[in-house]
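Right, one structure below, let's go through it.
The complex appears here minus one protein chain, its other protein chains still in place.
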Amino acid sequence: MPTDHMPLAASPLPPEPEPVAPAAGADPALGGISDRAATRQAREQTVGQRPGTLTVREGSLVPRLFLISYSETFFEEKEYPDYDALRAYFQAHPELRHWIDVRGYNNLPLMERLMRDFDLHPLQMEDVLGDYQRAKVELFDDNRLFMVSRMTDFTSLLEIDDDQLSLFTGPNYVISFQDDYDDCLETVRLRLRSGFSQIKRKPALYLAYALTDVVLDHYYPTMAAIGDYIESLEERIFKNGSDRRILNRILHVKKDIVRFRRLVYPEREKIAEILRMPEEVIPEEMKIYFKDCYDHAIQAMDLAESYRESISSLMDLYLSDQSNRMNEVMKVLTIISSIFIPLSFVVGLYGMNFQREAPDGSINYLNMPELYQPWGYPILLGILALIVTGQMYYFYRKGWLSSR
Amino acid sequence: MPTDHMPLAASPLPPEPEPVAPAAGADPALGGISDRAATRQAREQTVGQRPGTLTVREGSLVPRLFLISYSETFFEEKEYPDYDALRAYFQAHPELRHWIDVRGYNNLPLMERLMRDFDLHPLQMEDVLGDYQRAKVELFDDNRLFMVSRMTDFTSLLEIDDDQLSLFTGPNYVISFQDDYDDCLETVRLRLRSGFSQIKRKPALYLAYALTDVVLDHYYPTMAAIGDYIESLEERIFKNGSDRRILNRILHVKKDIVRFRRLVYPEREKIAEILRMPEEVIPEEMKIYFKDCYDHAIQAMDLAESYRESISSLMDLYLSDQSNRMNEVMKVLTIISSIFIPLSFVVGLYGMNFQREAPDGSINYLNMPELYQPWGYPILLGILALIVTGQMYYFYRKGWLSSR
Amino acid sequence: MPTDHMPLAASPLPPEPEPVAPAAGADPALGGISDRAATRQAREQTVGQRPGTLTVREGSLVPRLFLISYSETFFEEKEYPDYDALRAYFQAHPELRHWIDVRGYNNLPLMERLMRDFDLHPLQMEDVLGDYQRAKVELFDDNRLFMVSRMTDFTSLLEIDDDQLSLFTGPNYVISFQDDYDDCLETVRLRLRSGFSQIKRKPALYLAYALTDVVLDHYYPTMAAIGDYIESLEERIFKNGSDRRILNRILHVKKDIVRFRRLVYPEREKIAEILRMPEEVIPEEMKIYFKDCYDHAIQAMDLAESYRESISSLMDLYLSDQSNRMNEVMKVLTIISSIFIPLSFVVGLYGMNFQREAPDGSINYLNMPELYQPWGYPILLGILALIVTGQMYYFYRKGWLSSR
Amino acid sequence: MPTDHMPLAASPLPPEPEPVAPAAGADPALGGISDRAATRQAREQTVGQRPGTLTVREGSLVPRLFLISYSETFFEEKEYPDYDALRAYFQAHPELRHWIDVRGYNNLPLMERLMRDFDLHPLQMEDVLGDYQRAKVELFDDNRLFMVSRMTDFTSLLEIDDDQLSLFTGPNYVISFQDDYDDCLETVRLRLRSGFSQIKRKPALYLAYALTDVVLDHYYPTMAAIGDYIESLEERIFKNGSDRRILNRILHVKKDIVRFRRLVYPEREKIAEILRMPEEVIPEEMKIYFKDCYDHAIQAMDLAESYRESISSLMDLYLSDQSNRMNEVMKVLTIISSIFIPLSFVVGLYGMNFQREAPDGSINYLNMPELYQPWGYPILLGILALIVTGQMYYFYRKGWLSSR
Partner (left out) sequence: MPTDHMPLAASPLPPEPEPVAPAAGADPALGGISDRAATRQAREQTVGQRPGTLTVREGSLVPRLFLISYSETFFEEKEYPDYDALRAYFQAHPELRHWIDVRGYNNLPLMERLMRDFDLHPLQMEDVLGDYQRAKVELFDDNRLFMVSRMTDFTSLLEIDDDQLSLFTGPNYVISFQDDYDDCLETVRLRLRSGFSQIKRKPALYLAYALTDVVLDHYYPTMAAIGDYIESLEERIFKNGSDRRILNRILHVKKDIVRFRRLVYPEREKIAEILRMPEEVIPEEMKIYFKDCYDHAIQAMDLAESYRESISSLMDLYLSDQSNRMNEVMKVLTIISSIFIPLSFVVGLYGMNFQREAPDGSINYLNMPELYQPWGYPILLGILALIVTGQMYYFYRKGWLSSR
């Protein structure tokens, strides 16, 4: 019953993978290790390894296996604790289309069996289990596809996660791999469960398309949140001015956008490559659907680009606000100094000890005669007031007294 | 009478769309919701939906149907409150060319009937009704076009709206969809109404071209307004200097230009794709018209690019003006401080209480003998004046006394 | 006698243009209206017009018609006040090559006759008469060219004008259109007038090439002037420092360069397109000439790009000069304040009224005993001098006393 | 026994290299000369030399020769002090695959023998021995490859070395050249030594692939270190603020990233070129492996690009921190000056010598009557306190008293 593309258990293994020691310490309880650290660790471990060597990333989940089997009139969905049972059912029903949904990688022997049973290339399997793989598509066995998508999981802006979804298509099945129990594919399952769906009437490739499309659709809420956040930052700077935390946030969003572009660009290339594939692999009828995906990817890229421009405007705004604040500080200093330093000089002048009457009693009428004018003091006060008024007028004319 | 490209009502529907629940709350009375909010809402609703599922955006208008039928010698224009009447007339007159002008989307069953009657693909219809679609063209059924344009509606610079115009061409008809009762296509209608027009003598594709061209033509007033605005901002900075509102406006125009580029670039790609289409779809005779459109699109892009440069120059000007102002503030501070602080020291010096006659009556001739010179005070005043003059000359030489 | 590519008067008009109302107010006396305003006005008028509708821009000149007829051994040059006479001569001499030189557009019926007589496409004619058209080339009627060049007219740097030159080639003629009585093509005429010229021995296409090349040649003086100006600005900043007018000029030159690039880039594309044309249109023998044009266009672009870099360096220089000036202002302030503020404190100290002898006659020897030291005052002056010297030395070591 | 691709000793030498004088002073003891200086020196020496002239870079190592011979069932690894012995073994065992591992170049006659024996082109050999060669691949003799990789040797961030690895492939051998005794290829050797490896079962080209891949794999630790360093710099600026050393480090990392991009881009081009090679050179079965390399190279480029963005953000952060610090300095100055300068004026006012009682005993009640109010002094102190309080409140409202 197995199709000739899927030599199951008993078949000889042409590119038999090399025996692999189970990755030590691959204990899901160690999930507390931060993702980044794990990534780096894994990367460093694999330097110098055989290409095509399977290992499981530390901290990955114990696999759960789901099988959705459907035809235009049939639907069944079941979790199999045991791979053999799943395979038996799958082999027994070649007339149905199947979605084999593998969540969690942490069982190397199982992964190797899947690889052998479905005739996957060790390098592809390595991409599945590896720590980061850009979106891509590969054609193998002449008409099967290996596709990688990156699913964004938008919970909060400051924590954009992207998980990998790997798909293998076959004549009547799709196998999906992901290292997460919850995913953004639930809506596709809902559509399958609903009595009457396009997916059921189309070949298995349509399911692969639907999964790719739903991943792309999930980019938009993240993008929208980034867009809103940029706008809120802008308003905030206009209202409250900028402080260091604002800069912090601008740089953070910038990082998010850079990461987003790194997600979206390969996605577009992937779909463009699918569209270039020959009629035998992607029938004309399916191309119109992937063309639609392509439009979505382009639109996401467009958004990412315009957000980049927004961030650069925001940065300009921030820097200009900084310089405005400095300007204002300087103006206060200048106004106060300019007014009071001359005044201080004038009053200092009349604090000098040139005295009309020398200790020897002689009178020097040239010594600060102002001090001895009857109206000297009031006149001086008047002069001081005049200086202040003049300067205030000067500053007012310069527009330095207005708030900005 | 229907051509074989337009299997009307009775024909079987090969890619029959799935039954769709009418979008809840699609009440045109809710038009008060801002466009952006609606967009986002819609976007979020559609995440995870079946691709190819028709829904109508909240707040869209109740459709009005117009039919313009013409031949070289005939012209009729009529609004049909009822789709069946329109279809009957359309089917009865295959010898005429028709422009079916649908304004407003808020009637899902009608949209679905149009889709079936004119054999439109559900994904295309989804693009028509969806919330934002870049300009694009798609060839379907071997010789029909689906084109999306974005119409700018220039009322005020700070409110550049862009509405979507979707066109489907057929052998003897064009169907246009837009969610607006007023549009920028009126001039095409005027030309049709006028007794004698190129459009009447050309195939239906020429009408599609005329509509695309008029949309492109409407980009220019917006561009011109942006150009004028940039110039007025520049003059303003030179005359009155910059303040924060200027920055605000610069960043706003920058956003407009970024948006404009996002409009124009796909438009150019769209027309380039039309020009690459084979002779059977776009006859050589029509290509010269689309080549003209292409020139217009390129010219619009050129303008957008040079406005970008202008904006960056404007930003440079703004920043330099800011720094100039700071410079000026500093100069005032420096001049006044530099003049009066030394003077204050001098007068402070003679305010010291070193007295010639100690309380015990002894005389110390070393204690500030200056105070006891007959011409001491006038000489001191002279020295002070000299210091001021010297400094003023120094600052004059440095050019700090000139306005800038 | 007319060739089959030039169906004169009596021939049926396949794409007969629509009747056109003469553009109101197209009075050359209104030439005082600034170019830009006219452009915009024209642009706004044409929005929504029939594509391919001829109108004449307001303020354009009354046409003057020149005919240069030549063969290897023959040369005649004449201004015809009357188009019919010109046409008669042209039709009577198919054995000669002709350059029909139309200067000024303001005669719509004449323009339409030219269009019909020489079988020009209405869209091309619209490009000729329209307000701005990028350089481009179009192949029509299988072997005729429609070329647009933009002629720069360098009088002063601050007023770079670019006028449009439109060329149509035919088997034995070139028609040129421009809206200016004086042009940069005079040198080509001079060469034709001189007894013995390449042009006379080559086909009419060579004339088109010669005209295109002379337009390109006129870009260089403008470029050279821009280059000189940039250098003079640079020297000026180094010598006299920067002021606001310098910034003004930098931004102005930047605009010029941006405009120049907008001229040159399409020129290069145009010639590249000519070079890609098939042997039947552009014979191999002619391609070497256009290849030469191409080199010139590339070189002009190169220059424009390196001027852009120069402008950005100039801007850096300007900004750095601004910041230098600020630095210098700050240094003067700091030096003077740092020296005199402490001195003022010291002399203020001895201006306090702690007096040895209280009003009640009691003596407090702790109250400022310094005032009663025999050498108190000279010692104090010494201390003040010491402070000044110390600070001057500190500033000297910091390099703040040197000019920069 | 030699294959026809490898005409050994006795064969005539078609492109016989010109006799070369041994490079003077090529003494490995001079290893102390810094790499850069050596590079430049070498570069200058070769200016004007015959292209294709072999010379050995000064300071290169005395060659050591290693031979790994293997088949699916056989493995031998040996260092040969003598090239003739190696060649004899190699010629005696055409049934095995061989990796001839040459470490160190400093023996020109040996290099020339290798070139002749393995039919290498003099220009290729020059690339091997030269001082810097970008990653590249060349197809020669129709089905042999010459590949250059650049190996990064990550020890410390501030010392990223890249050494050149040159590979020549033949039907049953790979020759590798490097000027280093230690390398990053050890893991490949380990895999060969292990009993059971893919490499042993594949053709010699697979070994070339494995070597190329291991070089690419070694880029990641360097990249990871750069990424970590950027993050640590960012945290540092946020915590401790920026100082000059931070700038130093930012610029240093920027240089590293620029260098890294210069390494990675050619690597990607190299592999893309391999992928475009015809089936006869790179069999389909091998292409999947090189496609995997390609993915790695793209991913490395992606990382490099996002690090560039991070560095530019870091630079923004640094500059903004600088300006923040200036702002803070200015605020302290402004607050203190603004408070105390007016106070100084007030107290200066009452230090004036307008005295009620003139020396002649006359009383002027207008002269500073404040001094003679019973509560004058306490009231004045109160006024001073009020001024201080008012200003403090003003600054507090401006937010200048908060830390930032």
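Lettered A, B, C and D in written order, each chain numbered from 1.
The rule is simple: a residue touches a chain if its C-beta (ideal position, glycine included) is under 8 Å from a C-beta of that chain, and two chains touch if they have at least 3 such contacts.
Please read all numbers here as calculations on a predicted model, not as lab measurements.
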Relative to the complete complex, which of the depicted chains are touched by the chain excluded from display?
C, D
Of C:233, C:247 or C:333, the residue touching the omitted chain is C:333
Can you say which of D:62, D:123 or D:366 touches the chain missing from this structure?
D:123
Looking beyond the chains shown, say which of C:136, C:150 or C:218 touches the absent one.
C:218
Determine which one of C:74, C:181 or C:354 touches the chain that has been left out.
C:354
Note that subunit D touches the absent chain at residues 18-19, 40, 43-44, 46-52, 121, 123, 126-127, 132-134, 136, 138, 140, 243-244, 247-248, 251, 254-255, 258-259, 262, 315, 318-319, 322-323, 325-326, 329-330, 332-333, 336-337, 340-341, 343-344, 347-348, 350-353, 355-357, 363, 368, 371-372, 374-378, 380
For subunit C, the residues touching the chain missing from this view
184, 186-188, 190-191, 196-198, 209-210, 213-214, 217-218, 220-221, 224, 228, 238, 288-289, 291-292, 295, 298-299, 302, 306, 309-310, 313, 316-317, 320, 323-324, 326-327, 330-331, 333-334, 337-338, 341-342, 344-345, 348-349, 351-355, 358-359, 364, 366-368, 399-400, 404
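Throughout what follows, only the chains that are shown with their structure count from here on.
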In contact with subunit A as well as subunit B, sorted by label, we have none
Which chains end up together, and which apart, when subunit B is taken out?
A, D | C
Which chain maximises the distance between its CA centroid and that of subunit B?
D
At the interface of subunit A with subunit D, does the proportion of residue numbers present on both copies reach over half, so same, or stay under half, so different?
different
Where the centres are mean C-alpha positions, what is the separation of subunit A from subunit D, in Å?
26
Using the touch rule from the top of the page, what residues of subunit C touch 2 or more other chains?
351
